[in-house]
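For this depiction, one protein chain was excluded, whereas all remaining protein chains were kept in their positions.
So, subunit A:
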Amino acid sequence: MPALTSRDHGSRHRELQDFAERPAMTKTSPDAAVVLKLDGITKRFGALTANGDVSLSLRKGEILALLGENGAGKTTLMNILFGHYVADEGTVEVLTEDGSLTELDPGSPHAALNAGIGMVHQHFTLAENLTALENILLGTEPLLALKSGRARARERLSDLMTGSGLIVDLDARISTLSVGEKQRVEILKALYRNARVLVLDEPTAVLTPQESDTLFATLKKLAADGLGIIFISHKLDEVIAASHRVAVLRGGRKVADQPTEGCDKRQLAELMVGKTVPESTRDSQVPGAARLILSSVTTGAGRDALHSVDLELLSGEILGIAGVSGNGQGTLAKVISGLLPPSSGTIALDGEVLTSADARRMIDTGIARIPEDRHKDGIVGPMSVAENLAIETIRKPQNQRFGFLRFEAIARRAKDAIVAYDIRCQGDKAPARLLSGGNIQKIVLARTLDASPSVVLAAQPSRGLDVGATSDVHRRLLEARARGAGVILISEDLDELLRLSDRIAVMHRGNLSQPDKTETLDRATLGLRMAGQSKEQAA
């Protein structure tokens, strides 16, 4: 990364630079008392052992990173710690006021909270119809009290907020907050209850690089004040930058527990997956003719609206779209998938006008979509893996005859896909909702890419995925490109964009810039342009 050349860059730029160039923190664990001890935890779901004899401890002021593939059992372990699940075997011990380790009541979040354990879940647990203050106060006062001590709570919270740097508008309804703000509310919830151990399950999966940076700065400050922190992440850079110690789970068992000092990315990736992870790289390839053309597409309202967007996607290229999420990328994806008609402008694929096509027509003409929210828009949770794989082509002769489903053919093709895409599940009949995030994404990939689409629209395709699954996604996208498909890659991950894309355009406040060749771009310029600076300013 080039050094900072001028001082008058935006503050966001500085944050971004800091993120990469911050001097390493002391990477040794503090020599303090153990605040938390998991001993021999085993948890089974039917035939599956999600955690097998896992032991783990955490010291005061220590930051522990918990790594593992999708489905390795990280969330399960933390849910046991917090009392959402009851372990089949093993105990959780916490440091009490009198300085001794005491066993925690299993299966009781109430007991965990009282013992000073705070948890920020992978999927936020906030009531959207309440304000931030109300969510923080929830459950902290006796239920039958006639009054709620809001004034006092406000006072304490404003101290906590200034102390930790986690500033939120306490009176804002949760539904109006951004993802980053919601996360701050979650952390404040824990701090307000005097947590001594804070667990964060993939806190940065949905944050922008800037927000992640601020989060880690806060976490370090909190750890320095004596809080013990466990965080789960798939992003190895931040693990190395921010943790004292790493523990790695593989297939539910702990396979490593070591100081972060001296670890490198490759080594951690190998520990997680059990083998070396191939890093896909883009080979040079001359793109073909234009496939998908959007001209002056305008639609939507508010922050997520599109303003006269022009886009030309060539065959055999990956076109990256960078931008802080919520700047219109979601709307762009909806328009291209036929879920939202443009209010003006045109869309054409290989010369065929698709301006007012619906989702079915878009799929049939060869536009495959990898939706941003794979749990909500990518699968139907209660339906089986096989049904989810067939769902987009359900009217095709391979799946139905005379209006009746061909179950055998569907199951056979599902079994093939499970092998080809390495979907880890308990068979083609397992409900899709039980799969881990990475494996759900593989269902989506198998479904969309098997139809040999001419355009692939991938929105945040590797969000929340482990290194192995991410590398699979990247490989599949590059394969589609090699086959001559055009790929639109919407992502917040700059490294991913720079590695995969032939050209990158930047989206800001609903405007899409002209794409630039990736060779002419770097992280810093992209970061600046994502923050809204024009090409000339950023250069």
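One rule holds for everything that comes next: a contact is a pair of C-beta atoms (placed from the backbone, for glycine too) under 8 Å apart; a residue touches a chain by one contact, two chains touch by 3 or more; residues count from 1.
We take it that contacts and distances are computed from a predicted model.
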Identity of the absent chain, which is to be given by its UniProt protein name, from "NADH:ubiquinone oxidoreductase, NADH-binding subunit (Chain F)", "STAS domain-containing protein", "TusA-related sulfurtransferase" or "ABC transporter permease": "ABC transporter permease"
Chain not shown: contacting residue from A:Thr42, A:Ser55, A:Asn114 or A:Asn511: A:Asn114
Residue among A:Ala33, A:Ala127, A:Val353 or A:Val380 touching the omitted chain: A:Ala127
Per the touch definition above, residue among A:Asn51, A:Asn70, A:Asn135 or A:Ser280 touching the missing chain: A:Asn135
Touch list for subunit A against the chain that is not drawn: 79, 82, 84-86, 108-110, 112-114, 119, 121, 123, 125-130, 134-135, 137-148, 189, 433-434
